[in-house]
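Of the protein chains in this complex, all but one are displayed in their positions.
Up next is chain A:
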Amino acid sequence: MCDQTFLAIVFGPCDRCSREKPLRPVYIKSEQLSYCSICVEMMATEGLHENETLASLKNEAESLKGKLEEERAKLHDVELHQVAERVEALGQFVMKTRRTLKGHGNKVLCMDWCKDKRRIVSSSQDGKVIVWDSFTTNKEHAVTMPCTWVMACAYAPSGCAIACGGLDNKCSVYPLTFDKNENMAAKKKSVAMHTNYLSACSFTNSDMQILTASGDGTCALWDVESGQLLQSFHGHGADVLCLDLAPSETGNTFVSGGCDKKAMVWDMRSGQCIQSFETHDSDINSVRYYPSGDAFASGSDDATCRLYDLRADREVAIYSKESIIFGASSVDFSLSGRLLFAGYNDYTINVWDVLKGSRVSILFGHENRVSTLRVSPDGTAFCSGSWDHTLRIWA
């Protein structure tokens, strides 16, 4: 008896060309097929061809990226702070906590102002969403979500509803009712469905549409009434953490920032990415348009905030200091765009002179990370929310 094993030669129709030939086993995507020797050769060279195409595309992509940088650099004739040299320097700022909103049982993750410049909606890790009157600090509404980590919340333009979501992967809309007997949770409407956590949401300029950003790497536009997906935005290579809609005068675009360190500007109608910026060294936690709509600011885990001008198509300022080593979680502009307020993971809020690039003030008060920050619609105050369970109104 011998130990030799024989390679059984199968004769039959080739799985690729169907000719009757001696066949050999080949494995394609874990499936075993039988090819004739000619088809085995063809498959090997096809694989090679695909690799060549992939390599040439990669080269093309690299050279396009290089060309993009070159074109941007050609127009970089001056720095923003140089153009701002003759602008009057800012005086001393007296900004204090004017109200403290207490009531959340855990970390405050997000907040938004109502257009009435007075009411605020905030959401927390413990699943609670609260609507406050910031003048009196009274709680007007409260609802408990079925999930923890409600990372996003937004006020509807009419002031009659709020939207929120988080680890439930959804964005839900709750109409606000003043009937004391009415249970807010009963009227809940699920609008958006993502395949990972909801990180940000915003109504467009009406109560009818909501824009969402998610840990699934996409943004999406939804019709509130029907829950229908109107447009989806693909392009980020990782979780999307924030978004902001362009001021209504400048048209249908929005900006998003993500864990891929990119900030992307999108056309809401076509779903197309119009411009993208990749200069941060870490996750972008917050993006906010400059009031004119011609630029936007970003705050990142790399401890810097940056300003990108959309018409120059490049970063035009970096707001950083060697002493600031913790990530910036949330940014917003004052009404004229001169000041940039940024909340950080080291519990402070830094106030930056947008034009000159210098820090004008540092605000202490929170006892844990500042997670969210928004200036009021008329610019008279700004609100910050923190992991210390409170919200503060500063003016």
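Going forward, a contact is a pair of C-beta atoms (placed from the backbone, for glycine too) under 8 Å apart; a residue touches a chain by one contact, two chains touch by 3 or more; residues count from 1.
Rule of thumb we're sticking to: contacts and distances are computed from a predicted model.
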So which of "Guanine nucleotide-binding protein subunit gamma", "U3 small nucleolar RNA-associated protein 4 homolog", "Alpha-1,3-glucosyltransferase" or "AP complex subunit sigma" is the UniProt name of the chain that got left out?
-> "Guanine nucleotide-binding protein subunit gamma"
Touch criterion as defined above, residue of A:Gly215, A:Gly343 or A:Gly385 at the omitted chain | A:Gly215
Across A:Trp132, A:Tyr155 or A:Tyr197, the one contacting the chain not displayed is A:Tyr197
For the full complex, which residue in A:His76, A:Lys102, A:Arg269 or A:Lys321 touches the chain that was left out?
-> A:His76
Sole residue of A:Leu355, A:Leu373 or A:Leu391 that reaches the chain not shown, by the stated touch rule | A:Leu355
Taking the full complex into account, find the residue in A:Ile28, A:Ile274 or A:Ile325 that is in contact with the omitted chain.
-> A:Ile274
May I ask you to list the residues on chain A that touch the chain which is not drawn?
-> 50, 53-54, 57-58, 60-61, 64-65, 67-68, 71-72, 75-80, 82-84, 87, 90, 95, 98-99, 118, 134-136, 196-197, 215-218, 234-240, 258-260, 272-276, 283, 290-292, 294-295, 309, 311-314, 316, 334-339, 354-355, 375, 378-382, 393, 395
